[in-house]
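First comes the structure, then the notes that go with it.
Of the protein chains in this complex, one is absent; all others appear in place.
Right, chain A next:
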Amino acid sequence: MTLPPYATLGQKIWHYTFLVICGLIFFFLIAPILTIIPLSFNAENFFTFTPGMLAFDAEAYSLKHYRDFFTNPDWQQAVSNSVTIAPVATLLSVALGTLAAIGLSQSHVPFRRAIMAIMISPMIVPLIISAAGMYFFYSRIGLQGTYLGVVLAHAALGIPFVIITVTATLVGFDESLTRASANLGAGPVRTFFKVQMPLILPGVISGGLFAFITSFDEVVVVLFVGSAEQKTLPWQMFIGLREQISPTILAVATILVVISIGLLTTVELLRRRSERMRGMTPG
């Protein structure tokens, strides 16, 4: 953003004020995340910067919290739970959410708005309420404290994201493409996989990413629906914070930040590629 040559003094002042405001907002958002990164290399078992760290003394830094994370069976179980539960829940969310979005985009479906509202309600209802509701419901049908229960609960939380992103992609979807496909002899299934799916893929991928992050980050529902056996990373972090304030949490947090950045970048690159592949912007 550069100033045009005819900018007045007022506009110039506003221009720089605006940049400062933007900078402050970024700082506010990112600073808390950035401070945990050096802290995770703390040689002491504290959550604070030691004088040695501030003096950049190499002795004050260590990887021992990372070592703890990679060797402690509690953390290792949490990791293995998280990496099994999140992908399965994501797959479920993507499959069901995509189908729901396609169904709800058909003009002949009755009560579309009402159905849509119900489907995305897990995103709007306070999580603690969903979690409590799920707890009572899942206990009744024997899903409480099972992997399946946690997966289903996370899928329910992820579906709204998929519905919303896929619906947004479908808005620009040209209905005549499915007609063309049918006209050329393709049945509904082939049309879905060969024509519709490749074109809405960017929306599906973004939705899937959100669903994955939801499951990966989620602590409230897993506390209710899961038990110690199904503890996920956030669950372990939460318990860890409450019971034994160990900087290992900071090491985990740092690893998660790095993974998140990597994931977002990969998915964004994939999405751009597939958007380029479909060549034209819809509509």
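Keep this in mind: a residue touches a chain if its C-beta (ideal position, glycine included) is under 8 Å from a C-beta of that chain, and two chains touch if they have at least 3 such contacts; residues count from 1.
Here, contacts and distances are computed from a predicted model.
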| item | value |
| --- | --- |
| Chain excluded from display, named as in UniProt, from "Cytochrome bc1 complex cytochrome c subunit", "Spermidine/putrescine import ATP-binding protein PotA", "N-methylhydantoinase B" or "Xanthine dehydrogenase family protein subunit M" | "Spermidine/putrescine import ATP-binding protein PotA" |
| Among A:60, A:182, A:213 or A:267, residue touching the chain not depicted | A:182 |
| Sole residue of A:12, A:67, A:194 or A:272 that reaches the chain not shown, by the stated touch rule | A:194 |
| Chain A residues that touch the omitted chain in the full complex | 174, 176-177, 179-188, 190-191, 194-195, 198-199, 277-280 |
